[in-house]
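Okay, here's the structure, questions in a sec.
A single protein chain has been removed from this complex, and every other one stays in its place.
On to subunit A.
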């Protein structure tokens, strides 16, 4: 079973990486309201694997990150 986990910085937290990308895009003439930079983790796991436990226990820090499973 293939799983894709999208990990993003929590809303409201300063995301300096996103801010830097936004500034670069603005400097290049694009009008961009906001940019957030996160990461994607692709997993190939056995059927029945507790994905929530895997993600929340090992892949993200729930204090500062949120996630979506695709």
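Couple of notes before you dig in:
Note that in this section contacts are C-beta pairs under 8 Å (C-beta built on N, C-alpha and C of every residue); 3 or more make two chains touch, one makes a residue touch a chain; residues count from 1.
Throughout what follows, contacts and distances are computed from a predicted model.
The subunit not displayed here is recorded in UniProt as "Phosphoribosylformylglycinamidine synthase subunit PurQ", chosen from "Amino acid ABC transporter substrate-binding protein", "Sulfurtransferase TusA family protein", "Phosphoribosylformylglycinamidine synthase subunit PurQ" or "Autoinducer 2 import system permease protein LsrC".
Shown as candidates are A:20, A:45 or A:68; the residue that touches the absent chain is A:20.
Residue-level contact of subunit A with the missing chain is found at 13-14, 16-17, 20, 58-59, 61, 63-64.
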